[in-house]
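Left out: one protein chain. Kept in place: all the others.
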Amino acid sequence: MKIKPGDQVLIISPDNKTYLVTVAEGKSMGTHKGELPIGDAIGKSYGESIYSNLEHPFLLMEPTLEDKMMKVKRHTQIIYPKDAALIVLKTGLQSGMRVIECGTGSGSLTMALANAVAPGGMVYTYDAREKHLENAKINIENAGYSENVEFKLGSAQDGFDQEEVDAVVLDLPSPWDGIASAAKALRGGGRIASLSPTYNQVERCVENLEEHGFVYIETLELLLRYIQVSAGKTRPVDRMVSHTGFLTFARRVLSAEEK
Amino acid sequence: MKIKPGDQVLIISPDNKTYLVTVAEGKSMGTHKGELPIGDAIGKSYGESIYSNLEHPFLLMEPTLEDKMMKVKRHTQIIYPKDAALIVLKTGLQSGMRVIECGTGSGSLTMALANAVAPGGMVYTYDAREKHLENAKINIENAGYSENVEFKLGSAQDGFDQEEVDAVVLDLPSPWDGIASAAKALRGGGRIASLSPTYNQVERCVENLEEHGFVYIETLELLLRYIQVSAGKTRPVDRMVSHTGFLTFARRVLSAEEK
Amino acid sequence: MKIKPGDQVLIISPDNKTYLVTVAEGKSMGTHKGELPIGDAIGKSYGESIYSNLEHPFLLMEPTLEDKMMKVKRHTQIIYPKDAALIVLKTGLQSGMRVIECGTGSGSLTMALANAVAPGGMVYTYDAREKHLENAKINIENAGYSENVEFKLGSAQDGFDQEEVDAVVLDLPSPWDGIASAAKALRGGGRIASLSPTYNQVERCVENLEEHGFVYIETLELLLRYIQVSAGKTRPVDRMVSHTGFLTFARRVLSAEEK
Partner (left out) sequence: MKIKPGDQVLIISPDNKTYLVTVAEGKSMGTHKGELPIGDAIGKSYGESIYSNLEHPFLLMEPTLEDKMMKVKRHTQIIYPKDAALIVLKTGLQSGMRVIECGTGSGSLTMALANAVAPGGMVYTYDAREKHLENAKINIENAGYSENVEFKLGSAQDGFDQEEVDAVVLDLPSPWDGIASAAKALRGGGRIASLSPTYNQVERCVENLEEHGFVYIETLELLLRYIQVSAGKTRPVDRMVSHTGFLTFARRVLSAEEK
């Protein structure tokens, strides 16, 4: 598997700086370690290096989903990989499924959802602000997930165009605005996930989920702590991200008249 | 999408107990709320209920990956969903990829890997104990992932039969035993993940990864805290799982002679 | 320093069970390792052992503040030592100071406050329920802190009898009920601390503190994780207490007319 023009490559400098770059013939990039001829990557394998004009080696790595998520062009707070990963797992996403995301933002969570439902599945992602959609579209395209994402301009209260979807993910300042619409769009047994930074949002969101008959409601938070490992001196790092958001999950029950 | 014989269904009792059951004509199950005719689920939709002979409703839900992982028949400590989810994301798995798992255990992580690479991909899962493989095989089959899993009897030191795989995941008491074999099996830029409960394992594992030229080495732990949400009384729960394991990630570089 | 009748002693069994016992001539106690003649402790030093009739050694240890706090007879949820310790430090308590506690409960926090202001200082501890006060009185007396504690039957809204105290500590379901009274009782620069399990209580408490002109308001939580240490197998323990309470601290400013 050789690198070819158009591929997104993660480049790691000798001092562990990382760059996510789309490879093109003749392309070049200025770095603190000299000018780097990106075009040299063409025909190389991942795990090999290219060299700056100052002879510094830069590793060529295949970007993972995490790399792509963390390197998006941001207009908004991005969703952290730890949270996105658990959302994907707890909503039970798999290839072929259909999922609605409301609150596209910069598209980082969109990528994780698209990665989970590809091939054959679809993410319908809604955002009320055209500016966000434009930016996310470019991010998603660069990351190679365009085939599995449909962008929709609109807000949660206006309802979603899809029916019988497998899951709905809300990333909204007022998640309760999306719950009635989500209940309509979800098939029986479908999963909903919501992400919010404050406990006040969580409280109102859960109340609303209960009113709409959702069951198996859970709220949680994930803390990620890095460990600094070196022989004889292993310890947790000094500082960490303390809070990204609370995650709420629930499942859709069919009402009497729907059965 | 109606439930049919052979489907795995998550059944939720009126008091929130959950059962993962394979549906069959005429099948019945004793519960603390009366005898439950599982066969009645046939032809129903997820989100509907069936009733015990004491008239208690039991919800029929589609099991998510998490439900399947948590309900495996265990011979060993299982991998928690939070950790499995992050392993899948950080190893960059997607449909069509090939991944080696060493330490099949009860097969819960195997499911998460299979779910990520399906369709078209393959998990090659190794365990040195036939008893574990037998049990995991049944768990994987029940969960519907057999098509994407190959079971291999063998230990890490003996090497893996595959080449140019996208990722290797080690769940071993001595992860360092698997690193040389992993280095051989991984393609350039391929990812390795290792899961260990103790600091000592992590320290020796990281040392070994460095010796084998792996880069971008990270070790971390994930803490999951549930929040008890109710109007006017929202708070973290009293007790939590404090530690499941440390996760170490790294990437494979090609040596001079491999390029 | 020899043990004498009337001393409270922490007794540690061969299998690490602990008992907090008041020593008396001829006293004896049944244990799972035989009958233990407590009277034998008289004349011994801390760090020595006494023996059950089955010849098992039981260590005699001087109880620390923590031992005393954890072994109180409880009518209510006790305050954890980690929280009590930080309350003492952040309210700046020292020998000779005067502090009001509202919500005596079982008296475990009362002990920590008394220990901090002794000798020469005083804890005025209020509880609206006589039953709590009775129980706490016995706990405090057993722990040897009676000289520095005054018990008061009454609730926060009725106001406190003291003026110009150095600190007020609230452990109330409705901490806001005590803030006006606390403001009256505190001298300029005096500290207030409040302990509550829910976010909702914290939010309303902080609002109320702001209304009463308190400054330097901080809210925090402390998580304590035990580490299981053994050569080559060191790791965090499996389970932990996830939440005891949120702690809020603030300081009293003098209003224009008070200056």
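For this structure, a couple of remarks:
Per-chain numbering from 1; labels A, B and C assigned in written order.
Basically, a residue touches a chain if its C-beta (ideal position, glycine included) is under 8 Å from a C-beta of that chain, and two chains touch if they have at least 3 such contacts.
Note that the coordinates shown come from a computational prediction; the quantities given were computed from them, not determined experimentally.
Only one of the listed residues, C:Ile42, C:Val88, C:Leu133 or C:Ala156, touches the absent chain: C:Val88.
Residues touching the missing chain, restricted to chain A, are 197-200, 221, 225-226, 232-243 (touch as defined at the top).
Although one chain is not displayed, chain C still touches it through residues 1, 12, 16, 45-48, 59-67, 81-82, 84-86, 88-92, 94-95, 112, 115-116, 118-119, 187-191, 199, 202-203, 206-207, 215-232, 234, 246, 248, 251-254, 258-259.
One rule holds in what follows: only the chains that are shown with their structure count from here on.
For the pair chain B and chain C, the distance between C-alpha centroids works out to 44 Å. Centre to centre, using the average C-alpha position, chain A and chain B are separated by 21 Å. Centres computed as Cα averages put chain A at a distance of 46 Å from chain C. Within chain C, the positions touching two or more other chains are listed as 199-200.
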